[in-house]
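Quick one: this structure, given as structure tokens, is what I'll be asking you about.
The complex is shown incomplete by one protein chain, all other protein chains being positioned as in the whole.
And then chain A:
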């Protein structure tokens, strides 16, 4: 049954099918069970939003944990059209996007942007959703080549970049592909794996390679990464520093130093010890500036603190920002020094 285009008053009075009632309720649950025939006949394409996210007023539709007893999670489009009705009187009317986000060039169907806002989430198994917030992770992997290029440029040369503020849309931060300041997890993940490969290469050129040593490098780097993220989380908790930095954000910031490490290792392989130290010095400086400028807006700014009065410039905040930024060059040196002779 088509919903959403009727007069709300009579629609509420008329007897309805269960789906209709759920879709028109003021607070529809996020996942609406759909009849099996409809699931089977639906092709995968309509799940994706091929356009900028539509910002719906009202209750948040980006709930990420499915109710435990749904057998199949389906797209929100089952409530009606894939496109929201334009009639202002219908309960599912969504106003058009404001001018904050640019309209991107037509992309191939993607998932990342639809994780925020009232777009349709691709259904994942409910069991995974309880352990790993897959929807939120998709946001961090919504990148494209232009973003990656700009972010890498920013990691190596952050000195001329002026505006470090992450742009926000109605429900949350803009996906990384639309804003170069937003943290992502694609670059850190790729950089980590590339670092392991380059470390293996470096060990191989010195005849120190064995498969065990590669596993040891991987394990060691991962352990230090986890330790760093846990230390930052613990400090944020102990000093009661409210901030909008989430755990994947911290993981992303901790992972950005691997890009500099790769560059330093490659320079060490090509140009020997002097090349290694020169590139390492440059990368340490640039990652320090990058971290200070990014974290300053997240930890020290008035908007990030949320509570006026206690002070966004309190000493624990500045010390924590400085400590996080200062520890990056230390890690960069410690994790690469033994690979270059």
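Just so it is clear, a contact is a pair of C-beta atoms (placed from the backbone, for glycine too) under 8 Å apart; a residue touches a chain by one contact, two chains touch by 3 or more; residues count from 1.
Methods note: contacts and distances are computed from a predicted model.
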| item | value |
| --- | --- |
| Record-based protein name (UniProt) of the chain missing from this complex, from "Guanine nucleotide-binding protein G(I)/G(S)/G(T) subunit beta-3a", "Gamma-secretase subunit APH-1", "Growth hormone receptor" or "Immediate early response 3-interacting protein 1" | "Immediate early response 3-interacting protein 1" |
| Absent-chain contact - pick from A:168, A:224 or A:282 | A:224 |
| Touching the absent chain when the full complex is considered, from A:232, A:267, A:299 or A:335 | A:335 |
| From A:159, A:239, A:271 or A:319, residue that would touch the chain that is not displayed | A:239 |
| Residues in chain A touching the chain absent from view | 216, 219-220, 222-224, 226-227, 237-240, 310, 334-335, 338 |
